[in-house]
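What you see is the complex with one protein chain gone and the rest in place.
Just so it is clear, A and B label the chains in written order, and each chain counts residues from 1 on its own.
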Amino acid sequence: MNFAVLQFPASNCDQDAVHVLRNVLGHSARLVWHKDTSLGGADAVIVPGGFSYGDYLRTGAIARFSPVMQAVQAFAAHGGLVLGICNGFQILCEAGLLPGALIRNRSLQFRCEHIFLRAPTPDSPFTNRIPAGQLLRVPIAHGEGCYFADDTTLGQLRAQNRILWQYVDAAGQPTDAANPNGSLDNIAGICNERRNVAGLMPHPERAAEGLLGSADGRLIFESLLHELTARAARPPAA
Amino acid sequence: MKAKIIITPKKAVLDPQGKTVQNALEHMGYQGIGAVHVGKYLEIEVTGDPAVLQGQIDEACRKFLSNPVIEDYKFQIE
Partner (left out) sequence: MPDPVITPALIKQHGLTPEEFERIRGILEREPNLTELGIFSVMWSEHCSYKNSRPLLKQFPTKSPKILVGAGEENAGIIDIGDGLAIAFKIESHNHPSAVEPFQGAATGVGGIIRDIFTMGARPVCAVNSLRFGPITTVDGSPAGPAVLKNRRLFTGVVAGIAHYGNCFGIPTIAGEVYFDASYEGNPLVNAFCLGVLRHEQIARGAAKGIGNPVFYVGPATGRDGLAGAAFASQDLTEESAEQQRGAVQVGDPFMEKLVMEACLELLATGAVAGIQDMGAAGLTCSTCETAARAGTGIEIDLAKVPQRAPNMTPYEIMLSESQERMLIIVHKGREEEVKRIFDKWDLPWAEIGFVTDTSRMVVKNHGVVVADIIARKLADEAPVYQREAREPAYLAAVRAFRLTGVPDTTDPAGNLNTLLAWPTIASKNWVYRQYDHMVRDGSVVCPGSDAAVIRIKADSLPTAADATAAVTEKYLALKVDCNAVYVYLDPYEGAKTVVAEVARNLACAGAVPLGSTDNLNYGNPHNPEIFWQLRESVRGLAEACRAFNAPVTGGNVSLYNQNPGGPIDPTPTVAMVGLVEKLEHVTTQWFKDAGDAIILLGEIADRQDPLLGLGGSAYLQRVHGLKTGSPPRCDLEREANLHLALRGLIHTGVVKSAHDCSDGGLAVALAECCISRPIARETPGLIGAVIDLSGYGDLRQDALLFGESQGRVVISVAPLHAAKVIAQAQALGVLASRLGTVGGSALQITTSAGKLEGDTRGLHDHWWHALARAMSGE
């Protein structure tokens, strides 16, 4: 498969995403510069972590206006798969591709540590290979990862099974102590209504090799690949 | 002329920074301290027809300078 990994001026997890897709999973991944207007025929788009434009004004606020994001909007509108990681999640929210917003951690501090994630539903292109009940041990690294949405939006996310990942404790419970940033409902990641765009604050690309302490994050990329393979096998819709 | 813009977190949004400042003020012994909201202040140097600017700044605030999901804004041009 061909992945486009967006590169904003201060993206800093872009190489990590390329490394995992290319060297660990054996697929093709290409960096797409923020000034580009085309995604070059990619099968899926990764919006990686980092500080895109120094996170000035608000995280992701400036990035959403870059030329490449117009292409991502169009790609998503046609059903293309888009995954935002960390700053990428923030950008997708700012761009309106995902609802809600990420605000400052309730501790007011940047937080980098491993957390446990639970995927409440396998019904998405991003979670279909995660076995029911399996917890993923994946790191977070963010200062503004507290997910916020108004009650109506939150109600929709719940009702439509769009909460894809939640912070949980070692027993799989979404406790307050397991919540590293104060996110509503312990939300670590969500998808849009059409389920083709998702974002999460944790870094699956930093947990894709045993030597880095966990390979659990691979399940998220493998879910994406599973969906892409299924799509490739289907005849294109009329 | 200057457009002076004030952006504040919406009341419904958790504002740990405001809460921390509030606690600190209370600890320092200041009396009668209520909720604190920490926002942003922007000053933009502008030229042109004030009526037109009014519309432009409002649009910029709505689309870019604030995030309506979590923030309110107000501004004046003077």
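Throughout what follows, a residue touches a chain if its C-beta (ideal position, glycine included) is under 8 Å from a C-beta of that chain, and two chains touch if they have at least 3 such contacts.
Values in this document were obtained by computation on a predicted structure and should not be read as measured data.
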- Task: Taking the whole complex into account, name the chains on display that the unshown chain touches.
- Result: A
- The missing chain sits against subunit A at residues 9-13, 15-16, 18-20, 23, 49-51, 53-56, 109-116, 137, 139, 141, 143, 169-170, 177-178, 180, 203, 205-206, 209, 211-213
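Here is the rule we use: only the chains that are shown with their structure count from here on.
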- Item | Intercentroid distance (Cα basis), subunit B paired with subunit A, Å | 29
- What part of subunit A is in contact with subunit B in the complex they form? 57-58, 61, 65, 93-94, 99-101, 103-108, 146, 148-150, 182
- Message: Can you tell me which positions in subunit B touch subunit A when the two form their complex?
- Response: 9, 12-14, 16-17, 20, 64-65, 67, 69-70
